[in-house]
Every structure is written in structure tokens, then in C-alpha cells.
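Omission of a single protein chain aside, the complex is shown with its protein chains in their original locations.
Moving on to subunit A:
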């Protein structure tokens, strides 16, 4: 199935026809390739969340159109036609554990498939599979989700989305508030879903180290527009530009640019610790430096 995402001149206006009207998206055109791991970055209020909410039609465009896996969303699209699309595009919001509500973990994870018409038996099977995917122990099935740790609750919420077997998964700051171990577990899960389940992953994030470590493509947003779309190396090649966008550099690039400012003649701006270490070794052993 063709599951490319295509935005054509999409504009989204909040509170249209009022004095508070505000364009959150401004004639955005973009293509997200099937099977990619795309990070969407941009400072607070740049339009990231508005953009991704168009992909499963939680928001509809004020102007323009969006194509997702062969289905078209226009300003005139009615909710009736969106059920299949929404099943196809899984959306994990910030702090998704706040949306847990059932008495037991398994019931909560089954809720999505049942909502889309699955029988009890089918829903249970899908839920079990989703729980296994996110690494939740079978013993937890009959527990109350509210007795679990924060990291586990978040995985229950993600399992609830995965139980609907989406082909596109949108993660809106999925690691906010987690400790380093929980953070790594969730990001490794996203990588696993991408590599082994073939899902298209769209990650909204402020964590530039995650962008470098996990994403193949990066979209940079500013004032409701896409200002850059490329591989991480291309996005972070110009530190000045990154700062202008009110964004941070990945830790290694940040440290490298401080070294360069301090007079250490690094030849490039490395994005990972290993590449940074290589670059430092090259300078130290290469006989550069003071005469």
C-alpha cells in the first residue's frame, strides 16, 4: 500500500473569521516518505503539533489538501469518512497516560480495536500482541493501569494505539517527564517499530540528541512554515542558523562549536560522541595547534 503523506499548500487558521484569527500553518507543502523516521522540530508555537494533527485529520485544513495513503483530506471532508484513516494513523499525544481510564490494562488496550468494530476475541488478541510489542509483561493484564509506574503507564497508552495496527505512528514528545532509562526504552521502542514492523514514524521533539540518534529525516518548522527538510547532517550543519530558529544543537555539536570558539581547530561539526571523539583525536595527533 502506498502510505506516503502529501501536504499541498495547506493553511490552518485557528478561530477563523474572528479578530483572534491566527494562521498556525501557512501554505505548507511537504512529502513524508513511506517507511521513513521523520523528526519534526521547531520552537514552542512554531506549528509542529498543528501539522501532525492534520495527518490523522484531527484538524482539517482551512485551505489546501492532504493525501495520506491514497486518502484525501480537504476542508470539506466530513468526519464520517475518516474512520479508516484514523485507524491507519496512530497518534500518541504528550503524556498519553492521562488518557488511561479502564479498570484493567488489557481492557484499556482493547478499547481501540473494539471501537473499530473488532470482536472481544479479536480485540483481546490484538491487545496481547500490542502489549508484547511494547514490552509489557503478561502478568500486568489484569492490573489496574493506575497502579503502574509512569514509564509502564505510558507503554500501556502506546500499546492502546498499536493495538489498532496503524501503519503510521505519530509520537508527540513521547518521552517528556521520563527518567533516562524510561526515555531510552520509549525511543528504542520507536526504533524497533520502525525497523521491524516497518512503521512510518513521525516524532515531534525538542530533544536534538534523539533527532540525531533515531531520525532519518528532519523537518524544521518556524512560524507555521517549513523552513528546512533534510537529513540530520544537513539540518545541523550551520549552528548559527539553528540558533536563529531558537533551537539547540545536539550535545556533541554544541560541545564541538564551543571547542572551535576556544581555538581547537576541528574540521567539522560532529553530531555524535563517537564522531566528536574521532575529530578531537585527529586534531591532537595531527600536529595542529600552537607553533
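We take it that contacts are C-beta pairs under 8 Å (C-beta built on N, C-alpha and C of every residue); 3 or more make two chains touch, one makes a residue touch a chain; residues count from 1.
Just so it is clear, contacts and distances are computed from a predicted model.
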- Task: Given the choices "Cobalt/nickel transport system ATP-binding protein", "HPr family phosphocarrier protein", "D-alanine--D-alanine ligase" or "Phosphoenolpyruvate-protein phosphotransferase", state the protein name listed in UniProt for the chain not shown.
- Result: "Cobalt/nickel transport system ATP-binding protein"
- Message: For the chain left out of this view, which of A:83, A:231 or A:258 touches it?
- Response: A:258
- Residue, one of A:9, A:103 or A:179, that touches the chain absent here: A:179
- Touching the absent chain when the full complex is considered, from A:120, A:137, A:234 or A:274: A:274
- Message: Take the complete complex as the reference. Which residues in subunit A touch the chain that isn't displayed?
- Response: 43-45, 149-151, 176-182, 206-208, 246, 248, 251-252, 255, 258-259, 262-264, 273-274, 276-278, 280-281, 283-285, 287-290
